[in-house]
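With one protein chain held back, the other chains of the complex are shown just where they sit.
This part shows subunit A:
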Amino acid sequence: MRTVEELIELANAHLGTALAPADAERELTELAGWDSVHLLRLIGLLEQVLDRPVPVDAVLQARSLRDIWSAAVTA
């Protein structure tokens, strides 16, 4: 996973979301239909795709999808 767009594709494919690349920078609280359970499922998906644990505390504090991607992928 090299870009935040790939993270968005992953979420859309598995979480039933309809996120657009432009949503990467938006506050998670502003994303229609996004909630804490999506975040939990995304952590699980990222760990499967990356085949390693992601830093959960940092991901839970993320305010945008790009924050999540940075915390999980570039950690």
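Criterion: a contact is a pair of C-beta atoms (placed from the backbone, for glycine too) under 8 Å apart; a residue touches a chain by one contact, two chains touch by 3 or more; residues count from 1.
The rule is simple: contacts and distances are computed from a predicted model.
Trainee: Just by its UniProt name, which of "NADH-quinone oxidoreductase subunit J", "3-oxoacyl-[acyl-carrier-protein] synthase-3", "Ni/Fe-dependent hydrogenase, large subunit" or "Phosphate ABC transporter ATP-binding protein" is the chain not shown in this complex?
Mentor: Options "NADH-quinone oxidoreductase subunit J", "3-oxoacyl-[acyl-carrier-protein] synthase-3", "Ni/Fe-dependent hydrogenase, large subunit" or "Phosphate ABC transporter ATP-binding protein" narrow down to "3-oxoacyl-[acyl-carrier-protein] synthase-3" for the missing chain.
Trainee: Of A:Val4, A:Ile43 or A:Ile68, which sits in contact with the chain we cannot see?
Mentor: Checking the options A:Val4, A:Ile43 or A:Ile68, the one contacting the hidden chain is A:Ile43.
Trainee: In the complete complex, which positions of subunit A touch the hidden chain?
Mentor: 35-41, 43-45, 48, 56-57, 60
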